[in-house]
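A selection of the complex's chains, in situ.
To keep things simple, chains are lettered A and B as they appear, and every chain counts its residues starting from 1.
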Amino acid sequence: MTPDQTPDAGATRTEPSVSASHLRGIVPPVITPFHADGEVDTASLARVVEHLVGAGVHGVFALGSSGEVAYLGREQRSVVLDTVVRTVAGRVPVLAGAIDLTARRVLEQVDDAVGAGVDGVVTCAPVYARNDRAEIADHFRAIAAGSPVPVYAYDIPVRVGTKLDAAMVVALGSEGVLAGVKDSSGDDVGFRRLVAANAAAGAPLSVLTGHEVVVDGMLLLGADGVVPGLGNVDPGAYVRMWDLAQAGDWEQVRPEQDRLAALFEIVFQASGRSGDAAGVGAFKVAMHALGLLDAPTMAPPVGPFDADTVARITGIVRAAGLREVART
Amino acid sequence: MTPDQTPDAGATRTEPSVSASHLRGIVPPVITPFHADGEVDTASLARVVEHLVGAGVHGVFALGSSGEVAYLGREQRSVVLDTVVRTVAGRVPVLAGAIDLTARRVLEQVDDAVGAGVDGVVTCAPVYARNDRAEIADHFRAIAAGSPVPVYAYDIPVRVGTKLDAAMVVALGSEGVLAGVKDSSGDDVGFRRLVAANAAAGAPLSVLTGHEVVVDGMLLLGADGVVPGLGNVDPGAYVRMWDLAQAGDWEQVRPEQDRLAALFEIVFQASGRSGDAAGVGAFKVAMHALGLLDAPTMAPPVGPFDADTVARITGIVRAAGLREVART
């Protein structure tokens, strides 16, 4: 489906049931499909977005790490956001990553994203720069001051080199600077402390986990939502897990999570490849196998997997019982 | 020496319901109390052990990081193990840390520990040495070959510099080298993968988490047990959480864990102090306040906290509603 074929865009636009200023639920970080020449494959992108929204996700997050945002030039980022916003057509909130070195550069991207019609932006601590806690807080304050839409902090030390301090982000929530946090730090103790500190402050933040294989435990301890990269491959399972958790049916949450954890093994198949290749590359191979993508192409300089790796990944996908999506 | 040869365990000795070769349940890492001169306070140590066993824990682990094992000389380690083994008197399995640089040195400590009557030993990847995966596997094989009691691997990258590979430890379990793993890596994704790989291999390992504030989620995903440092302070709550989890009553597990997570804030009060001071020091201040220890003394060179820090910690302990233990 191409963007302009989205049936319910335009006049039928509905109000999302979840607000971008306090997200709850499943908000997958949308991958970015590419043509062989490295340009954005908008038809596949629209198909992915439709697949996500159709599965009942509560929001979508474009231009995140799973969206290979680091590799995209300004024009490409614009194409991605236009396609996502047009396809979503207001059915759920659209967040956009504004990932750059420091606040002034980030704000250049926020301007572009807001112009494209997104409902919120996601940004991280300074990259490349070497700042302390007070400077990092002012970094977020500067971004929020220049952003007309809610700002989410993205805590991803493995890429940024900085772990966001829980007390700081909660304070920034209370100030109205941050609307939420996406935690991809892998620090489970820190995550629980963040949830507790946020609750103690009156819950100014929407606290989202990015760890797709421990969602059961994170929901049990009080996460507001999930930003699962694997949700590109199987959004429906995350939505089911969310609904079961809301109903307190933890004994049924567990097998859903176990099945997703088994599926997540796809990201460990490309041994000897880079972190970016192994993870997002596996999602793309799986989505290609399911008919969601025309090709599993990664952004240069990340090359394709060998045939054995592709076979192992597709074997895991088939074992998970996922149904192929008919390409339109 | 086998446990039933322990001379002073005598007639009252009972068979533990949990075997050291496949631990399940709550197994706190016992702290080591000190007199002001830096020697082991055996009276307080016996009081702590009795408190733990009385609360229903399923095993005890002496000479772990929480036991300040790194700071103890050979004679001190012997005093600790003699006291713990004598006090436990066979009611539950006793594990002992054998923490040293490499296998040959570790085995010198295993000899001492087995002589003291412990039921299993806990050891980590090589320290100071710089080894690869194959060498680390052989390290554990050499230790197991020289140990008459079951061997548990202790995964604690923050101290050792190495994250144990899940596939490797499960393979070592299937070989009969390892009886289990205590995971203090803080890598929740890795932990779930370890639990899944272990299950797929027929569960050769007892998989224990060392993360005391996410026990709810770790039990939900299938952990066999918990080694909670905070269990020195409030063992009963961990036993209750274990029992509720066994009964599938996750909605009641959560508030127990939330209360323990609030209590765990004691370890974040000593700002500007070292990792060893802040964590174990906080446990000791709390246990002193509860009447479990004669003094909160740490092993040199770790000094005491200032009065404000002590006041904050005891305030948190009081807020948690813990009851003082009468000193005998």
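As a working rule, a contact is a pair of C-beta atoms (placed from the backbone, for glycine too) under 8 Å apart; a residue touches a chain by one contact, two chains touch by 3 or more.
If you're wondering where the values come from, they're calculated on a predicted model, not measured in any experiment.
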> Of the full homomeric complex, 2 copies appear; what's the total?
Replying inline: 4
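Rule of thumb we're sticking to: only the chains that are shown with their structure count from here on.
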>> Please tell me the distance, in whole Å, between the geometric centres of subunit A and subunit B computed from their C-alpha atoms.
In response: 37
>> Show me the residue ranges of subunit A that touch subunit B in the complex, using the header's touch definition.
In response: 186-189, 192-193, 196, 211, 213-214, 216-218, 220-221, 248, 250-251, 253-254, 257-258, 261-262, 265, 268
